[in-house]
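Note that this complex is displayed minus one protein chain, with the remaining chains in position.
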Amino acid sequence: MYFASDNWAGASPAIAAALADVAAAAPAPAYGGDPWTARAIQRIRELFEAPDAEVFFLSSGTAANALAIAQITPPWGAVYCHADSHLNGSECGASEFFGGVKLIGLPGTGGKIVPPALADAIRQARQGDAHSVQPATLSLTNLTECGTVYTPGEIAVLTATAREHGLAVHMDGARFANAVAALGCSPADLTWRAGIDVLSLGATKNGALIAEALVFFRPDQANGFLYRRMRGGHLLSKHRVVSAQFVAWLADDHWLNLARHANAMASRLAAGLMQAGVTLAWTPAGNEVFAFLSPETDAALKSAGAFYHPWPARHVETQGAPGTTLYRLICSFATTSEDVDRFLAIVAA
Amino acid sequence: MYFASDNWAGASPAIAAALADVAAAAPAPAYGGDPWTARAIQRIRELFEAPDAEVFFLSSGTAANALAIAQITPPWGAVYCHADSHLNGSECGASEFFGGVKLIGLPGTGGKIVPPALADAIRQARQGDAHSVQPATLSLTNLTECGTVYTPGEIAVLTATAREHGLAVHMDGARFANAVAALGCSPADLTWRAGIDVLSLGATKNGALIAEALVFFRPDQANGFLYRRMRGGHLLSKHRVVSAQFVAWLADDHWLNLARHANAMASRLAAGLMQAGVTLAWTPAGNEVFAFLSPETDAALKSAGAFYHPWPARHVETQGAPGTTLYRLICSFATTSEDVDRFLAIVAA
Amino acid sequence: MYFASDNWAGASPAIAAALADVAAAAPAPAYGGDPWTARAIQRIRELFEAPDAEVFFLSSGTAANALAIAQITPPWGAVYCHADSHLNGSECGASEFFGGVKLIGLPGTGGKIVPPALADAIRQARQGDAHSVQPATLSLTNLTECGTVYTPGEIAVLTATAREHGLAVHMDGARFANAVAALGCSPADLTWRAGIDVLSLGATKNGALIAEALVFFRPDQANGFLYRRMRGGHLLSKHRVVSAQFVAWLADDHWLNLARHANAMASRLAAGLMQAGVTLAWTPAGNEVFAFLSPETDAALKSAGAFYHPWPARHVETQGAPGTTLYRLICSFATTSEDVDRFLAIVAA
Partner (left out) sequence: MYFASDNWAGASPAIAAALADVAAAAPAPAYGGDPWTARAIQRIRELFEAPDAEVFFLSSGTAANALAIAQITPPWGAVYCHADSHLNGSECGASEFFGGVKLIGLPGTGGKIVPPALADAIRQARQGDAHSVQPATLSLTNLTECGTVYTPGEIAVLTATAREHGLAVHMDGARFANAVAALGCSPADLTWRAGIDVLSLGATKNGALIAEALVFFRPDQANGFLYRRMRGGHLLSKHRVVSAQFVAWLADDHWLNLARHANAMASRLAAGLMQAGVTLAWTPAGNEVFAFLSPETDAALKSAGAFYHPWPARHVETQGAPGTTLYRLICSFATTSEDVDRFLAIVAA
């Protein structure tokens, strides 16, 4: 029963097959000069209805985020993100390293920045005062770190504030597929049409083995990025290892089907937990469920071989009962309904 | 006829099989907590007879080099490397970015630093003078960028000078397997026994798809490295993608057999070229051959579908005939004797 | 009526005389090899009863802070400081630039970190987890940005927590003289005896024109600092310009007398304001007073030629009356009682 993270899973059969093809294929130009890379770029442009988008492939989501932030933010820029975002709390200062920037963690229930908090923070910044870092970038995460989702309209409200003050906007889409699957909207609606400039598009957590992309919807913002990526050690020589996974991931709605499955497993899990009287910290929208469990339940699950981690109970919608601890339960494309039901049976017992 | 680079080739069947296993396996802990990673570390320690070595897996050779340099060099350190090394000329300033250091390019025929040049450079540095970067690190490449090889004895001479002045020593081993295969010595003899502190061990150019490792022979030099790697965006979540390739690569001398084949193909190519009267810039020791070709030969090869690139003719052993251009021809595990012979036939014609 | 900042004032006559001496003196070795520098170092060591302290002179307080932080913190380190500290809010990301570090702003009334906030923050850091910046440094400001003062005992409580978790401790002493004058304790009691490792000792705000020093009480922490300072562009050639000011500043308790005067003027101002019914945000301990003024009073003062700036009313002890705004009023060595009384007369009117 693997609920620790969606990055514990292997690859979907389609992606495994793509990797096998790449491994066995004839030699091909390195550094992205291969046909898989060209195809993956083309496919991403089509999917996002963004024929001019600049697309780059990477091997880690942290690299995607930090390189994007560094690319669109001057070194003296303030980057507004949720206080509990991956960028701010789980990347060991990667954005600070790549960009020299200062991250300003904003509050908000369920991992979602509340618009007044953004407006306030920008207002408090002393624009034009050399002593103060200058408002430069907004970074949103969708799915959020708390498993909730921003709708296109919610994003548009935040990016309008950003735009008004000249900020660039980044989206950390490590679980972008889960967000699209959750909302049923188009990728374009959830990104550039809602004001997103650059997207970290993650496939690793949703069926791929090692596949991340950066999509610059405003191509001028990608100027010089190829050098920035290289000097960060992030230009892969056998580039097709990553791009071929994207080709397979994006073919025939495979990416969406994988995400829909993961989301459905999380819904089944959430419903069962609530039926069993378990309090959830936030309403789950995608493939993550945050549940307050008692020590007894936790012990029973662990001894039955369940994997999952605790999570800090900040900005919760509902507080758990005394004595309970908040845990994060993540479903992936590989999660089975049997696993979910077995987990729920133990909780119910 | 693929002679452009050993990073054009796909994966060896054994490594492809390892990747397929990883893709299909049950979920496993992320970030290196999986059994493949433990096994790969163990195997590398055994191979190098270095039970205390600290081993880290990475997705690119530039990342390995730059992270290693940053780890063992203070920001005000001078790093001595060959003027034509990958570090100095082909990583877009990655060492400068990660470490803030200054690379000092030293001369030497065939990509090998001549010991007096190192001693001179250290002597010229104004040690203890705040105005001057301070001698800190020596970086050697083996196989060199010119396809020649440092013997353990040659390395020991250079590292003795380094040691005398308190320098740490790094080896860029993007083609380390080819060097070991060329010399027939043990990995330990070619590294820590000869004075190497940290090795960038590359498998990508020799049968793997995406697999690099850093081996710190002096474990204290690895303190804090896990944070440095993370903030560089170089901690892979599905870590086993890389480590499983190393497990397969190192099993049953597979890595050496792959390198021996590549080296043998290069020998066959070099012998044939010389027989055809072609001048080689340097005596080939591994899987790279640098040949001066006439425009006619070049045109005939290109039109027959041969891939290879020109190379700057600096520090050559023998100058090519007027009108010829220096080209780099690289063989890989996937190069066939048929390819070599077809190439040679065109040259001879 | 100059209450905008203590860095608006010129130099005390004694310091002006020292500068005149330096200007007229015979040539002297550059970069600190001059006798003034030797004398200033000696004098600082004596004053702090720290014969082994390493002392460096600088031209700005931001440079002192950022260089110190970078020197004692690894790039992946978390630096705990007050949310409203100069380091965090008024240096445009200098610590992030010099050190790559992440500043964690802690709460606390009147610019003073409350000990449980520090302990909590360290506890929340995921020590040993590569995803998280690692607790590394505590930075205290004394006088605080709010004009309050940490006593040696209060410092000791915070540094004990820091020490327990292996943190280094920095003090931003831009107004250190005012703190010593306020407490009547010894410089040693307020620094290393209370657990401070390195002090930014500012003279510029207290009678000098351009004179800052870094004092490393643990000399091993200063290793390599001369190179770090140089590559930051902070090694002054005519070094004695700064060090001679320190010699004059530290002679015959001049520094303390200047600070006592500034503090006395602030006390007079605070007492008068309170008598006039003005609310102060925090109890003044040194040379800064934070007062809530009505728009009418503000207008009357401004039209009478008073200079001062507004200040964000965060973490106040007492909230001002509706319609009032918080202003910062700073006294310096050059403030006269006539100025203070004239200011008070306008407020009273």
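By letter and in written order, the chains are A, B and C; residue numbering begins at 1 in each of them.
In this section, contacts are C-beta pairs under 8 Å (C-beta built on N, C-alpha and C of every residue); 3 or more make two chains touch, one makes a residue touch a chain.
Predicted model, so just to flag it, every value in this text is computed and none were measured.
Only one of B:E96, B:D298, B:E317 or B:D339 touches the chain withheld from this view, namely B:E96. Listed residues C:Y227, C:F290, C:W311 or C:Y327: the one in touch with the omitted chain is C:Y227. Although one chain is hidden here, its contacts on subunit A can still be listed: residues 31, 74-76, 100, 130-131, 133-134, 224, 226-231, 235.
Counting over the whole complex, subunit C has residues 2, 4-5, 7-11, 13, 15-16, 19-20, 22-30, 58-67, 91-94, 96-98, 204-205, 209-210, 227, 230-238, 241, 307, 332, 334 touching the chain that is not drawn.
Remark: the residues of subunit B touching the chain excluded from display are 75-76, 89-93, 96-97, 100-103, 124, 130-133, 312.
Heads up, the rule we're going with is that only the chains that are shown with their structure count from here on.
Comparing the residue numbers each copy contributes, subunit A and subunit C share more than half of them at their mutual interface. Taking the mean of each chain's C-alpha atoms as its centre, the chain lying closest to the overall protein C-alpha centroid is A. Of all the chains, the one whose CA centre sits at the greatest distance from that of subunit C is B. Averaged Cα coordinates give subunit B a centre that lies 51 Å from the centre of subunit C. Inter-chain centre distance (subunit A to subunit B, centres taken as mean C-alpha positions): 34 Å. Between the Cα centres of subunit A and subunit C there is a gap of 42 Å.
Residue positions of subunit C touching 2 or more other chains, listed in rising order: 75-76, 100, 130-131, 133.
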